[in-house]
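With one protein chain withheld, the remaining protein chains of the complex are depicted in position.
So that you can tell them apart, the chains are marked A, B and C in the order they are listed, and the count of residues begins at 1 in each.
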Amino acid sequence: MSQTQEPDVQPFESVVIRFAGDSGDGMQITGNQFTHTSAVIGNDLATFPDYPAEIRAPAGTRPGVSGFQVRFSSSDIHTPGDQPDVLVAMNPAALVVNIKDLRSGGIVVVNTGQFSEGDLRKANLATNPLVDGSLKGYRVLEIDINQRVTEALAGTGLTSKEVQRCKNFYTLGLMYWLYNRPLDTTLRWLDEKFAKRPELAEANKLAMQAGYNAGDIHEFFQGRYEVAPCTTLQKGTYRNIMGNEATAIGLVAGAQLAGLQPFLGSYPITPASGILEALAGYKEFGVITFQAEDEIAAICAALGSSYAGCLGITTTSGPGMALKTEAMGLAVATELPLVIVNVQRGGPSTGLPTKTEQADLLQAIFGRNGEAPIPVLAASTPADAFDCAVEACRIAVQYMTPVILLSDGYIANGAEPWRLPELAELRPFPARFQQVVPEGGFLPFARDERLARPWARPGTPGLEHRIGGIERANLTGHLSYDPENHELMCKLRAQKVLGVRDSIPTPAVLGDEQGELLVLGWGSTYGAITSAVEELRKDGVRVSALHLRHLWPLPKGLDAIFARFRSVLVPEMNLGQLARVLRSEYPQHDFLGYSKVQGQPFRTSELVRKIRTILEQ
Amino acid sequence: MSQTQEPDVQPFESVVIRFAGDSGDGMQITGNQFTHTSAVIGNDLATFPDYPAEIRAPAGTRPGVSGFQVRFSSSDIHTPGDQPDVLVAMNPAALVVNIKDLRSGGIVVVNTGQFSEGDLRKANLATNPLVDGSLKGYRVLEIDINQRVTEALAGTGLTSKEVQRCKNFYTLGLMYWLYNRPLDTTLRWLDEKFAKRPELAEANKLAMQAGYNAGDIHEFFQGRYEVAPCTTLQKGTYRNIMGNEATAIGLVAGAQLAGLQPFLGSYPITPASGILEALAGYKEFGVITFQAEDEIAAICAALGSSYAGCLGITTTSGPGMALKTEAMGLAVATELPLVIVNVQRGGPSTGLPTKTEQADLLQAIFGRNGEAPIPVLAASTPADAFDCAVEACRIAVQYMTPVILLSDGYIANGAEPWRLPELAELRPFPARFQQVVPEGGFLPFARDERLARPWARPGTPGLEHRIGGIERANLTGHLSYDPENHELMCKLRAQKVLGVRDSIPTPAVLGDEQGELLVLGWGSTYGAITSAVEELRKDGVRVSALHLRHLWPLPKGLDAIFARFRSVLVPEMNLGQLARVLRSEYPQHDFLGYSKVQGQPFRTSELVRKIRTILEQ
Amino acid sequence: MAQQATLSKKDFKSDQDVRWCPGCGDYAILNCVQGVMAQLGVPRHQLCFVSGIGCSSRFPYYMNTYGFHTIHGRATAFATGIKSANPELSVWVVTGDGDGLSIGGNHMAHILRRNVDVKILLFNNEIYGLTKGQYSPTSPQGKKTKTSPMGSVDRPFDPVSFALGCGATFVARTIDTHQKHMEQVLLAAAAHKGTAFVEIYQNCVIFNDGAFDTIAEKTVREDHTVDLRPGQPLVFGKEHDKGIRIESWEPRVCTAAQAETWRADLASPGAAFVMAQMDAHPELPRPIGIFRDVAAPTFDAGLHEQIQRARATRGSGSLEKLLHSGETWTVA
Partner (left out) sequence: MAQQATLSKKDFKSDQDVRWCPGCGDYAILNCVQGVMAQLGVPRHQLCFVSGIGCSSRFPYYMNTYGFHTIHGRATAFATGIKSANPELSVWVVTGDGDGLSIGGNHMAHILRRNVDVKILLFNNEIYGLTKGQYSPTSPQGKKTKTSPMGSVDRPFDPVSFALGCGATFVARTIDTHQKHMEQVLLAAAAHKGTAFVEIYQNCVIFNDGAFDTIAEKTVREDHTVDLRPGQPLVFGKEHDKGIRIESWEPRVCTAAQAETWRADLASPGAAFVMAQMDAHPELPRPIGIFRDVAAPTFDAGLHEQIQRARATRGSGSLEKLLHSGETWTVA
């Protein structure tokens, strides 16, 4: 919050609010509504929901706390913010779990109606944080929201349970007042949402209005704040999008651009299930979804569908990825298109299933028996997941190869405004099926200029052929135990995959093209790295950034870029996996690893600090 | 064959014979007998059997050919030889499949009794190689062995089918004569083998004698040859051992040295099945073998057995390795001992299941989701597999960790003389089970000086505890979603595995300690590399060799060794996997890859040529 | 066995907070299992609970015994290893309909076939709970869930039929809310030597609330279930007035007097299989209780018997002899 002078409505460049309450308190809805209203106003936005662990914990307990963080800004932003400026805590558990993140001097709004002895006990608190001094250094706002809502909704005839379910809209109204936002977007949403139960729409409206008015009347706050629209946003139509949703839509788009029917074989797993769930709702696009008995059946069915002429897709997370390894080898061997999405989570093993991590990179590039090269790419933000999904489909179809797309828990559940592409911006890459028997007979393992083999769909007369996992003779595809043929085929497959780099651009450096330090990232560290580098550059620090979408093969031109920097810092949410790959590919350059393996994204401030330390050395 | 002057019995340093015939012709027995007799004489030995592909092909066809190559020598040898000096071909298919390997000027013994029109057709031959000039440049010896055996066994009363099954002993006798070997070892073996059918023992003896006499009488050969005993062999008791057998025995020994009952969970797969088959025969050692429904159940049962206090072991090959990936992650997470043996074969996917390759190294080191470090070692020869199996057990038990031992098809089926270790040479590494409740309570994730956690066996009163794959709190092992704990645990697990290097020696350089070129190998390239370097050094070429048993962590001291050489050549039966690891670990050094991915081991001559080329540049 | 008298239900409670959703059927099962353990007379350190992944699979954390929370679908494979390694342990598997029948179906099939002496509790809530509500292999056809917005196309498994098809030696079914019945079934499972497969209908309040209400809800239970009690007639209903008999392969409702007497130990599992088919008929009561309970040699005993036999005939293996087996020669 870079504060200015104005007395009444103070302008801020960027604000972070975190709504926190029990799983049943509707914090996700509240956060989404605030986000949407801010979007319509024209702020740039980033959000991060923080769900409780898998199983719903008892109400009022710490594991049951659900949070939603939104950052809205008048300038370009790339992360939902390191620390909230405002924390809304609906109960003691929500307070105690989140307070340590609040920036010092920040505002905390507490629902005192939920601070009985019993409530404190459920939150495992020996003393009441409202009185034991643990909120020192914050601006605390105590409101008995339970009571306020009961009063506001007296006479609606709703049960007291129904009344209490409107509490979140009271806090939303309060925040709308504080940040000077209009209510109309949410009012319209309530009408739509509760079209069949208008009395509930009305009740929530009353609660929101009561919260809004409370801001006005009670002088809780010294004044109101304003975050002006972001004027640097690109023109266009926007929507707010979560990473899993963007991936799903990108896969549908990718299949359409290839002219193929998409077939998703998948098995539920956190945090990837959202992609399966989204695609299961797109049946009118011809999407076939197959919820398999396990991850092995999922990928096998998907690869089978590719053999039959669909675009086979499979989505999963770490443990599921492990199970798919063998079938990936067959996809490499048979040279069929296949898109494999891995939404990474904390590992090893079951690990931290609801937390984020980037520790499956080496597995993606190297983790198969035999020489089994597969192109690998990674999405950097929720919206970028759309582009990456399309790109994965392109590579799979044009090169007749499995492709691995890495996402992670932070992208999957995070959201950001997405400028919708114009259809004309999306370049088609139609699959070219073999349709007729070529002169001299059909050769299933002949190759085109990209070294891709022809794709002949069962059902096509005259192209009957057999494929499989035993080494195939070059051209004919017949079983072959010939030593030279095996080496030739291994090399052709490797060359084909390396050849993908001919179709991808050299990524652009952010900042100066040369200097002391280049910060090199991949995947969801994008936001934190970009924010850190932009912040430092504003302060006059000469540091640049580069972000990789393609991890295997690496794009051309990196060597030349690296050569223009004294050293390269590689921040990763793992113990240094990309750094290892870079060292082996470019041993002539110096790569500094910077690890965080905490199931949590980097904070901008952590990176700023690290970069400063390096530059000062 | 470095020939000398003597007229009658010419001494040779080393000779390579390949016996080749139909699967039913008994070539493996013939080869084994020749090997054993030569061992008893005191030669150094190396053998390589070449079985036909998995399914028994029709008699007389090329895919049905079975071969056995034996090299016997008066000096130390490390490989079964690049090219046979003598080829025994029992039918046209055996001739045509093997002749291209024979050294020019070599001897080929052909059984003309099996060269009818029909025989040629079965072997897919348009013309008869005996007359069409394709044997030019070889010394051809045509013998109608069918006929000779029929004559020799006339009057034994055996059926003609039984008579023909003695053909291989005729060839054995012939070779015994040629190389001046005694018959007694084989005579004794026949008596034992056919104890219940003495008439067959007699028949085979007659056939062998006939072959021996034929050498004498018919003057097929210009003279006889002699390969003197090898005087540099270490003193001791020897046996001939195949790699899979050595692995199995090593695992039994390793479990005994740890004081544990071994539990093998496995699922058959070529070329690893031999280990399961061998261990299934060792029940009197308390070995539990569980032939599981698949590789996943196999490793899970093995890990379960480790939890219960056994030494869990699982054995497989590439595709099975892929399937075990997820459970390996759990073994890392729960920090239980587990030995995982991967007998590598040609890949990717089903690949070349009966052929050898070294292309699963990166998978072994990096191929898991999350940060899941596992120590990796590789056997270099059939006999070395024993030591490596013991070493794998040691690391697993002392460090409470899964360990991957890499073998390959060449080691699994190859054989060499093995000097049996004295029991006293084998140092025990007893597992130390937690037995009592320590003061302050039992902490399942406390650590000892090696960072290993305590092992508490179910059934021990007072130590009841729960473990699993969700991240565990340091010390207590309770479920923990704490960010800092996760990072701590990831680092502790990585450190523990890196710490294994404190318990392993720096490998010794063969040749000068510094120079132009170091040839660095791992796994089954040992024989070829050692032979090549020794050969070149004899010629005065200054080249050294280093062989790695431990691939992860790499032993200490390599950096210093590499620094003493201008460059390091890394020959591998893959597309450069170890070279990649070395570049990322030691980016300051220069590594030259040298690949062969043909399902076939390197030849000494290929390496000699390569090294010369490099040194001449 | 010495501890038998001294152990009570609460001795089996671990120090970890139980973390299921309030109202989840898993609580009732935990409660019953802890009670049954107290009755078994097996000391805590001889008990080992093994699970896969799922809400139900968190079970071992709540038991103050040895426990292993493994990976998804593989608990039965781990249990096979544990029991084979140490046949003296009493090994219990806790799994879900997804864990045990979707990804873990094969290991389930094979442990049943092998008859490893392990007790398996399959918590069937007809949904994937932990991953927040996708259909499972026991969800009815047409079920709308997050991954089947237009209804699931899959035909479901019947877990009891599946187990019988795999040759299971003990097969039973019970209900989370029916504590007495569950207790009896679990005691019978514990007494069985060999794999015991127990399907437990379990309500998931969050993602599939009321899935079993029409049969398991207390007011209708007696009319809508029939308890298979070995040696007892197949009588059911609040008034104990109705019975089941088989006519041309189909179970039919009859009077109590006409009811067949249930036998779970016939040579052929055919009768149990016919009973299991009643699941498909909403007009028939749902069978619960013991479908099958027959004696057969166990896998773990067989393994160790071979080791004993090998030692008896060949002597305890000596490493020295093993090294020197095969043909050897000496270089002096």
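To be clear about the criterion, contacts are C-beta pairs under 8 Å (C-beta built on N, C-alpha and C of every residue); 3 or more make two chains touch, one makes a residue touch a chain.
On a predicted model such as this, the values are computed, not experimentally measured, just so you know.
Can you list the shown chains that the absent chain is in touch with?
Touch partners of the hidden chain, whole complex considered, are A, B, C.
Which listed residue, A:470, A:592 or A:615, touches the chain dropped from view?
A:470
Considering the complete complex, identify which of A:70, A:123, A:214 or A:292 is in touch with the unshown chain.
Of these options, the touching residue for the absent chain is A:292.
Determine which one of C:110, C:146 or C:242 touches the chain that has been left out.
C:110
Can you say which of B:11, B:63, B:259 or B:593 touches the chain missing from this structure?
Final answer for the missing-chain contact: B:63.
Of the residues in chain A, which ones touch the absent chain?
So the residues of chain A touching the missing chain come out as 36, 39-40, 42, 189, 233-241, 249, 252-253, 256, 261, 263, 265, 282-288, 290, 292-294, 296-297, 300-305, 307-310, 312, 326-327, 329-330, 334, 419-421, 423, 457-470, 478-479.
For review purposes, identify every residue of chain B that touches the missing chain, sorted by number.
53-59, 63, 267-270, 273, 276-277, 280-281, 283, 289, 291, 293-295, 319, 349-350
Against the chain that's been left off, what residues of chain C make contact? List them.
Residues of chain C in contact with the hidden chain: 102-106, 109-110, 113-115, 137, 150-151, 153-158, 161-167, 248-250, 266-271, 273-274, 277, 296, 299, 302-303, 306, 309-310.
Assume only the chains that are shown with their structure count from here on.
As a quick test, compute the distance in whole Å between the mean CA positions of chain A and chain C.
That gives a centre separation of 39 Å.
Return the distance between the CA-based centres of chain B and chain C, expressed in whole Å.
Centre separation, chain B to chain C: 44 Å.
Mark out which residues of chain B touch at least two other chains, giving numbers and ranges.
326, 329-330, 334, 468-470
Find every residue in chain C that makes contact with two or more other chains and list them.
Residue numbers touching two or more other chains: 53, 71.
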